[in-house]
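This report concerns only the one structure given below.
A protein chain is absent from this complex, but the other protein chains hold their places.
Here is chain A:
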Amino acid sequence: MKYRTVAVTTAATLAATALLTGCGSSDDTGDEQAASGPASLTYWAWAPGLDKVADIWNKGPGKEAGITVTVKKQASGDDLVTKIITAAKANKAPDLVQAEYQTLPTLVSNDVLADISEEAGDAKSQFADGIWQQTTLGSDALYALPQDSGPLMFYYRQDLFKQYGLTVPTTWEEFAETARALKKKAPDKDLTTFSSNDSGLFAGLSQQAGAKWWTTGDDKWKVAIDDPATQKVADFWGGLVKEGAIDNQPMYTPAWNKALNTGKQVAWVSAVWAPGTLTTAAPETKGKWAMAPLPQWTAGENVTGSWGGSSTAVTNDSKNKKAAATFAKWLNTDPAALAALVKEGGIYPAATAAQTGGALSQAPDYFSNQPDFYTEAAKIAQGTAPASWGPNVNVAYTAFKDNFAQAAKNKSDFGTALTAMQDATVSDLKKQGFGVSE
């Protein structure tokens, strides 16, 4: 609730009050009422195969409870957030939506998402704290259930590391040394690239360094994008780009695919879902890659950030919030549902118990040379640093792309770009009518 009062628009405040009174008057009869059907729910989601997982529900537990879920597949991304908010303005939002963690504050401040802490709050123990906290937004409310996560890791070409006598870096200092050593031995190759297109990766790297970009206090937002932790990350990558130790071209372009496929780039800082991307981007190097923990700022630690990941949320427009919350909880905590999510959707589940064994007992096909891939990944995921998102992540992300693209291209100071990103985010928050503490 504390979170809601931060939004200064009267609409949000009114809704919050309505919600408070709503919570007070509803009598708590537990699961029986939650499962009381019949209810027909629509679910906007983009993960492949979710319709098949919903079928399992519809034929099994859903049938018993009289709750039918229909998945309407959508395209993911910021556009979907806009679409959901527009639909909610017309009271036409679906019962359930798939939402990336960083979009939750935007959806909550637009009063789209319902508080389901009563129905699903007891699932807390099944998720890592850093993940769970992203769905509560640091309040007592619960706005979504975590579905998948994307802990950051270090991927490298095993064969080329051997060929050039490189060792896998465990700290960022070693990472820089490795980049320089490779440049000396093979000037036409790069360890990796700094991508000004991928704001999510930069956010994850900053989380690892301890950044908390958005926080609330005294009913005001505090934006700390230009904080010492993020500055450290920006200066580190800016330095490498400036001295030419790594490339400065964006990721996810045909040229980048080619660089990975031909071994021009020999490593990639990415998340647990990287095998899927590598399968299409660099099909000819299958079996030549290996995964290691993300390099650390302090030797011996086990901290990582997140890139991507999404959750299942219930909207305020839903006429069957309890039924929707029941489904969301089943989808993201039930072993059968999680196994189907992994199998059909290829997701990396956020629920800790599902991160090893079952469908994930085998390494991904692309990494068949590393049989303990998911055991290692689960260990890394334990150290996922918390992320703190605000109501205008999209603005910050756009500012990142604009300013860092310039800085990377000109190989100029990344610190200036970071300050510009901070300023753009703060001024947008103010423009939207949020209180911002300096």
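Going forward, a residue touches a chain if its C-beta (ideal position, glycine included) is under 8 Å from a C-beta of that chain, and two chains touch if they have at least 3 such contacts; residues count from 1.
We take it that contacts and distances are computed from a predicted model.
Between the names "Peptidoglycan D,D-transpeptidase MrdA", "Multiple sugar transport system permease protein", "ABC transporter" or "Carbon monoxide dehydrogenase", the one given in UniProt for the chain missing from this structure view is "Multiple sugar transport system permease protein". In the complete complex, the hidden chain is touched by one of A:Ala47, A:Leu104 or A:Ala420, namely A:Ala47. The chain not shown here is touched by just one of A:Gly62, A:Gly150 or A:Pro391, and that residue is A:Gly150. Touching the omitted chain from chain A are residues 42, 44, 46-48, 51, 72-77, 79, 83, 86-87, 89-92, 94, 148, 150, 200, 254, 257-258, 261-262, 271-273, 276-277, 279-281, 283-284, 307-308, 310, 345-348.
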